[in-house]
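One protein chain is absent from this view; the other protein chains keep their places.
Just so it is clear, A, B, C, D and E label the chains in written order, and each chain counts residues from 1 on its own.
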Amino acid sequence: MGSREAIQRDGKVYLSRRYKFAAAHRLYSDKLSQEENERVFGKCANPQGHGHNYELVVTVAGPVDSLTGMCIDLSRLDDAVKGYILDRYDHRHLNLDVEDFLETVPTGENIARQIWSLLEPVLGGERLYRIKLVETRDNYFEYYGDHEASI
Amino acid sequence: MGSREAIQRDGKVYLSRRYKFAAAHRLYSDKLSQEENERVFGKCANPQGHGHNYELVVTVAGPVDSLTGMCIDLSRLDDAVKGYILDRYDHRHLNLDVEDFLETVPTGENIARQIWSLLEPVLGGERLYRIKLVETRDNYFEYYGDHEASI
Amino acid sequence: MGSREAIQRDGKVYLSRRYKFAAAHRLYSDKLSQEENERVFGKCANPQGHGHNYELVVTVAGPVDSLTGMCIDLSRLDDAVKGYILDRYDHRHLNLDVEDFLETVPTGENIARQIWSLLEPVLGGERLYRIKLVETRDNYFEYYGDHEASI
Amino acid sequence: MGSREAIQRDGKVYLSRRYKFAAAHRLYSDKLSQEENERVFGKCANPQGHGHNYELVVTVAGPVDSLTGMCIDLSRLDDAVKGYILDRYDHRHLNLDVEDFLETVPTGENIARQIWSLLEPVLGGERLYRIKLVETRDNYFEYYGDHEASI
Amino acid sequence: MGSREAIQRDGKVYLSRRYKFAAAHRLYSDKLSQEENERVFGKCANPQGHGHNYELVVTVAGPVDSLTGMCIDLSRLDDAVKGYILDRYDHRHLNLDVEDFLETVPTGENIARQIWSLLEPVLGGERLYRIKLVETRDNYFEYYGDHEASI
Partner (left out) sequence: MGSREAIQRDGKVYLSRRYKFAAAHRLYSDKLSQEENERVFGKCANPQGHGHNYELVVTVAGPVDSLTGMCIDLSRLDDAVKGYILDRYDHRHLNLDVEDFLETVPTGENIARQIWSLLEPVLGGERLYRIKLVETRDNYFEYYGDHEASI
């Protein structure tokens, strides 16, 4: 058996659950010149912003409880995502309404990482496995945490 | 044969083509009080707006050309939708950037009707059959024109 | 302009909204013999039943309110579907838990018609346009009411 | 009640069923010059052809049988589509393998009409309501028959 | 090159194939009190059960045969899934008809693990990589085996 299988076959079940939020955003950085903003972000830098139906897929992993047959308490997961993410981002303009992105460009990359850092303390680092953020039909971002950061 | 079949069986082919645009909007009317705005539009009335990945499905109908086997020149359709709709709405804040919605609330209903009135003069009233606007995964709006208006 | 266009172009907007419920059912009729049940319904006649994730798409139609830009009060629609349909069918065994199907086979056809007859009195016959019931990825049923019945 | 409702509310259930076939085709007509072929069909005129995963949605309509709760015998529908369409088109090069398109350009329009004319005699003109052919994610064709032709 | 790449880049192709089955189930354990069952499983504990359209995605991995260009004999995979899983679960009430779940709660977690243990001996532990079970549009479960168990 190769090294890959040895690592993957951890006996855990990986549960993924999809959530949605609709938000406006603008890709623009004060630290870049107007020309650089337009070159890097294109029409995403339009002044008033645009928007997306974001899909958020949260994957948690764990051994299966022999009594309940479940790897996580679903209502606990739903409460965490609703309380820490959806109530914060849904139907907001990310750049203007949400402090997480007052200084940080709300790219898919940064939103995914920010969601990780909001959920990890609540769900536990052992349990949270992946944040997947679907921005458009043809674009998605995945983040698995940062070993360095979590040490 | 019932009356329905008699009307439907018109020998035409109905071609539907899907386009996309991402935009921000806010549901809010100056003509309503703050309380009414909140009651009618809920969180969609948040001041800075939110956003969606809109899907636009344009259906045109016509008899099939015996030589080309087609019911419309596709590049003409694409050019019309790009020039009159996508360039106008994509990556915009509908309330702030687009004159169509300076006075009109950009609900799905109004966006669909506005797209109809922009495309009908270009594609021709005989040809344009339906505007379908998908706002979220679970919500869409269809508009077939207004016989009264077009007389 | 042909007869089809004259009828379709009613100036209304058609709003469709998707709901979900998960239910068990069994296709079996006491009025048929065991052999006939198996021939007509195949494995759907298995004694203990099986199940589906049903998608219900409700389409309502109406003129657009010039003030709100909407063709229906969405919360009224959601309340009606939740109160009259989802609370009744979701996470139930249709044949055993729901009186609608104690005497009637819960085929997609019958479920769609039953949902129509439950929603029409609440939403109004002028407003309700279509019930679409998606039973599996490759099967769906549409019902538009019965003119005879509604006279 | 407006004329539209009077026609639509026919008490029938409309059952739609999805089928798939994968085929190669080339859009090219011997009756057009090379230049015209390229202008009309673009890269679809490439000599060796290209291909699609076609989705075929067949809609049949009928009153619901009070005993079985069904509007059509599904196995009869499946047999007809398999025998007359899928066995004929699936895993074929439409222009080279299928006589229907030796003289006729296999556009989506023509394939949809051809499927109608193959299925209508088998399923019956009262029953067959619509042929929908999905050619790509963003393109589909619908055909409802031709009243003139069927008289 | 980091450790991740070293492990992932195994030169294999991972083939995933989607299957479907419709089944009823009930989440309830005799080992829990009625109150605990309701707290843990909510409406999923309703006595008569409910149901789902399950999607099963089986991923197998292997080096590519230089002659056929394939990493597995597809008909062998289809036969295994049909014979060992679909014939066993499709159109069944999992709790009442299938011995696998007479003692075990048929949660998504347990169904995924059970499918793994049914397929691994047939397909071979070297070849079977992942079982993915999609229970609803917004919920899925993945299982990669258990290294401990397979030693």
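Annotations
Note that contacts are C-beta pairs under 8 Å (C-beta built on N, C-alpha and C of every residue); 3 or more make two chains touch, one makes a residue touch a chain.
In this text, all values refer to a predicted model and were calculated from it rather than measured experimentally.
Although one chain is not displayed, chain D still touches it through residues 20, 22-25, 43-44, 46, 48-53, 90-93, 96-97, 136-137. Although one chain is not displayed, its contacts with chain E can still be listed: residues 1-19, 64, 67-71, 73, 75. Listed by residue number, the positions of chain A touching the unshown chain are 6-8, 10, 27, 29, 31-32, 40-42, 104-110, 112-113, 125-126, 129, 137-150.
To be clear about the criterion, only the chains that are shown with their structure count from here on.
To find the repeat of B-D among A-B, C-E or C-D, check which pair has over half of the same contact pairs by residue number; it is C-D.
Rounded to whole angstrom, the centroid-to-centroid distance between chain B and chain E, based on C-alpha atoms, equals 42 Å.
Centre to centre, using the average C-alpha position, chain B and chain C are separated by 26 Å. If you average the Cα atoms of chain A and of chain C, the two centres end up 36 Å apart. Residue positions of chain A with contacts to 2 or more other chains are absent.
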